[in-house]
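A short worksheet on the structure shown next.
With one protein chain removed, the remaining protein chains of the complex are shown where they sit.
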Amino acid sequence: MKKLINTPETVLDQSLAGFGRAHGDLVSVFFSPRYLTRTKKKEGKVAIISGGGSGHEPLHAGFVGVGMLDAACPGEVFTSPTPDQMLAAAEAVDAGAGVLFLIKNYAGDIMNFEMAMEMFEGESASIIVNDDVAVESSTHSQGRRGVAGAIAVEKIIGAAAEKGYDLAAVKALGDRVNSSAATIGVALTSCTVPAAGKPTFEIGDTEIEFGVGVHGEPGRRREVLRPVDEIVTEIMGVIKEEISPSGDVIVIVNGFGGTPLMELYLVFDRVAQLCDDEGLTIARSLVGNYFTSLEMQGCSITIVNADDEMLSLWDAPARTAAINWG
Amino acid sequence: MKKLINTPETVLDQSLAGFGRAHGDLVSVFFSPRYLTRTKKKEGKVAIISGGGSGHEPLHAGFVGVGMLDAACPGEVFTSPTPDQMLAAAEAVDAGAGVLFLIKNYAGDIMNFEMAMEMFEGESASIIVNDDVAVESSTHSQGRRGVAGAIAVEKIIGAAAEKGYDLAAVKALGDRVNSSAATIGVALTSCTVPAAGKPTFEIGDTEIEFGVGVHGEPGRRREVLRPVDEIVTEIMGVIKEEISPSGDVIVIVNGFGGTPLMELYLVFDRVAQLCDDEGLTIARSLVGNYFTSLEMQGCSITIVNADDEMLSLWDAPARTAAINWG
Amino acid sequence: MSTEIILRAVQSARDAIHANEAEIEGLDRAIGDGDHYINIKRGADTIMELSGEMGDKPPSQALKAIAMKLMSTIGGASGPLVSSFFLAASKSEGIDEPWTPERVATFVTDGVAAIQSRGKADVGDKTMLDVLIPLAKALKEGVDAGKEPAVLRTEAVETARNGVEATRDITARFGRAAFLGERAIGHIDPGAMSSYVIVRAICEDL
Partner (left out) sequence: MSTEIILRAVQSARDAIHANEAEIEGLDRAIGDGDHYINIKRGADTIMELSGEMGDKPPSQALKAIAMKLMSTIGGASGPLVSSFFLAASKSEGIDEPWTPERVATFVTDGVAAIQSRGKADVGDKTMLDVLIPLAKALKEGVDAGKEPAVLRTEAVETARNGVEATRDITARFGRAAFLGERAIGHIDPGAMSSYVIVRAICEDL
């Protein structure tokens, strides 16, 4: 394992400390238990808390700030955070309008957030993001995984909360964005969890994992690397079947951490061509490394079937380490 | 070679096309010859043009826009662009106040830009960025390489030009930022140029290249991977000797493309500790992948000995794909 | 006192986890995300550090302290599940009375039921419950039938071994392995394996 670290045990805290130093104007970082909050609380606003295993940076810490998240709870690498983190974060950011927990659909995340919600005494609601259409949901009871669609959900509901939507409205909107989003990823290489010290999965020199999960979980199939235009065409076909996009869409081409930006824009070009062919309008787009899997090479494509409300909230101001516009 | 591409020959144009689609509000992309300009020309402003081999994205295309570059000329991967590109770009963006060519110190870049400047009929000046202090400049006549210090130069002179500095003043400022900046990089893995199809250099499973260049050029020495705190301490020691920083500094921890953000923030934490120990104030910082080397793992640390003028220009508004603040 | 038994059991469990690192880790790498070993090791190690303070607490409090500590240490899917086991055990009827085979069977049954209600899974879903549900059942039936502790222990290990083996040839309905569909077949569930090695170690050491 080759990493710019000291010991696997200290990676998370040292990285959080560095993040806190680099973005002290945006966030405050706490260590015991671990959570980050935006520096200034806005009274009367619905507080949005997300969290999950680390190793997906900038998600979620990089989305804490005005217009997006009020707090993030980073777990160990690829491991759900624990209920005490969510509880401490909720108590810190509750601003009198309730707390919305934004959870990605993994058994661990669900159970840990559930325990936190059972312990939290304020008003709360939750959104479960499950946009990964690579996995046919019929075959197991956990359902789809939550992947890069979370970026769109966090951006849009973050703006809604900032605008004064109440808890029920934020939740309803988040559920709507989630069900309008579909994502599929493809991996060229594995990632290596620092504490494990070895690649999460083996993959041949010419193989890709089509439909990979953001922790390197297997997808639809292992196959031989093809020209990327073909891969993108297949991905877009699956997405189309799942959410039948029409009119305006938001496109997210998300790198998994180890793929050059050059390739992500190239993928985006193909997505754009296919949207043209289908008569879809790319109303907004985001290309880059936002929901990564450590150093994994590959990317995911997310399409969000967007309405005007979503688009205007997408454009609304955000001041976070990773998304700063409007 | 595993890449999300179609053929090595089409990588650059398809990626540029995707970039143009994703950022049509910020840039216009031209293909024959290849260059990008910001969408709106500002009459009477010094025009700043940079360029270099591709494979370093987001640099330079991602820095085209209000407050930074007027144009960028992307060469083939890791190969200087050609004079016809710079010439076409210069003619397109010259707004009556002269053109400043921002060149990184590589034989190829220098010679190609020189030819363009010989052909360009308008007023022009150039800045040569050479901040890589890994290379002892005494041993060869080319001098130091131009690396991540270019980000600071582009941000600061871009803001100065936007504010109305004239050509001579922009050049003088750029030279000053360049000589106030020092950078050293370290690589954990190689990168693979698409057209070459094989890794640029061989490196053992436990080896790093200390002082690596952004094209995978060798640095000071090949050595065994150590805890990153030690590596950062050595880098900071060399930088200190070169530019004797004091007071306010700008710190850039720049990823080479394949290293997770988590590790970059961890590196930044160590840099910050060492700055504390030295009595340096980190007035501004930038942590992320800005001047990459395809999928190479590793990072560079840049310290800019900053004065108030540089800091206020650093903070000035920029609207580009990769830097958007102020 | 019963708390001493708990501490010895924790020690056995920890040693068993450490001793089976490669196996447990390899299984989660094959059909999960590779961290199950690290997760339960982190939990077990932290509990060991607690041991000093726990010696003089009654079992209910020791078990509750373990539950809270595991809840805030393990994370992932196994954290809430394992922690639920201890929380339920801490509240099990008569837990602070001297431990009899009946009492042990009762708190194990309560603990396993808590895992089931937290995680919604059942036997046959390719999870730790394929080990734990049959184990609790065998223990209770054995106790009801008046079997000797030594026999109960041997049968517990046997039942756990069958449970872990049973996860090999089925697809998963819960946990990350569920995403694999048919590709999970042929691999033992990591949580079932870690449960098994813990059960075996405790039964052999106590």
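Note that the chains take the letters A, B and C in the order they are written out, and that residue 1 is the start of every chain.
Convention: a contact is a pair of C-beta atoms (placed from the backbone, for glycine too) under 8 Å apart; a residue touches a chain by one contact, two chains touch by 3 or more.
Not measured: the values here are computed from a predicted model.
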Next item on the list: Just list which of the chains on display the missing one touches.
Entry: B
Margin query: In the whole complex, not just what's shown, which of B:G65, B:P81 or B:G98 touches the removed chain?
Written below: B:P81
Item checked: Residue of B:M1, B:A195 or B:V238 touching the missing chain in the full complex -> B:A195
Item checked: Selected residue (touches chain absent from view) among B:K45, B:R145, B:R176 or B:R270 -> B:R145
Checklist line | Of B:I5, B:V135, B:V253 or B:L266, the residue in touch with the unshown chain | finding: B:V135
Note to self: Give me the chain B residues in contact with the hidden chain, please.
What the structure shows: 33, 53, 75-85, 106-108, 111-112, 114-115, 135-136, 139-142, 145, 193, 195-196, 198, 200-201, 213, 215-218
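Throughout what follows, only the chains that are shown with their structure count from here on.
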Next item on the list: With chains as vertices and touches as edges, which is it: line, ring, star, complete or other?
Entry: line
Notebook entry, point to check: Going by C-alpha centres, which chain is most central here?
Noted result: A
Note to self: Can you compute the centre-to-centre distance for chain B and chain C, using the mean CA position of each chain? Integer Å is fine.
What the structure shows: 54
Item checked: Chain centre separation (chain A, chain B; CA means) in Å -> 29
Check: So which stretches of chain C touch two or more other chains?
Finding: none
Notebook entry, point to check: For chain A, which residues are shared contacts with two or more other chains?
Noted result: none
